[in-house]
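In this view, the complex is presented without one of its protein chains, the others remaining in place.
Up next is chain A:
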Amino acid sequence: MDSLTLSTAKIANGAIVCCECELQGDITIGSRTVIHPRAKIIALLGPIIIGENNIIEEQVQIINNCEDAMVIGNNNVFEVDCRVESKKIGDNNIVESKAFVGRQTSLSNGCVIGAKCEVLVHETLQEGSLFYGSGPDVKRRVQSDKPSAQGAQIEFLSKVLPNYHRIRKPLV
């Protein structure tokens, strides 16, 4: 399968990237990041740089439609079926299932985008801001508790995923 996907993804040592995920374009993936099968990371016009310790679950679409580089920081969690087009994402964020983060929004640190929320505001979100609600009724607030680290989850996935899926070889 490696020969079929003409991907020039630079995968660091220690990253677990399944073969079944779709990588297109110029992508850099940091170490200890776990990318589940069926994820789509498509760098259409510009490169995507993903940091360390991230979890990108199934059916996630990370798409870069601009020519600028899209930078994703460390310790982020992208839950199932979310869609991210934002140009800059900081650390410790959680994008929950079926959420949509638009191109004009930038997440700083510790933000939580709730399930099925569409966030298209043209701003950099305040640290710790939280979006919840659904449809046209999305509300926001600032939370004081930061989302907890996912270290245990990453360790578990690093051990279990290679048993069931083929993992791409690291390519620096």
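The rule is short, and it goes like this: a residue touches a chain if its C-beta (ideal position, glycine included) is under 8 Å from a C-beta of that chain, and two chains touch if they have at least 3 such contacts; residues count from 1.
The working rule: contacts and distances are computed from a predicted model.
According to its UniProt record, the chain left out of view corresponds to "Dynactin subunit 4" among "Dynactin subunit 4", "Phospholipid-transporting ATPase", "Histidine-containing phosphotransfer protein" or "AP-4 complex subunit epsilon".
Remark: the omitted chain is touched by one listed residue; of A:9, A:95 or A:112 this is A:112.
Note that of A:10, A:98 or A:140, the residue touching the chain absent from this view is A:140. Residues touching the missing chain, restricted to chain A, are 112, 114, 126, 129-130, 132-133, 139-145 (touch as defined at the top).
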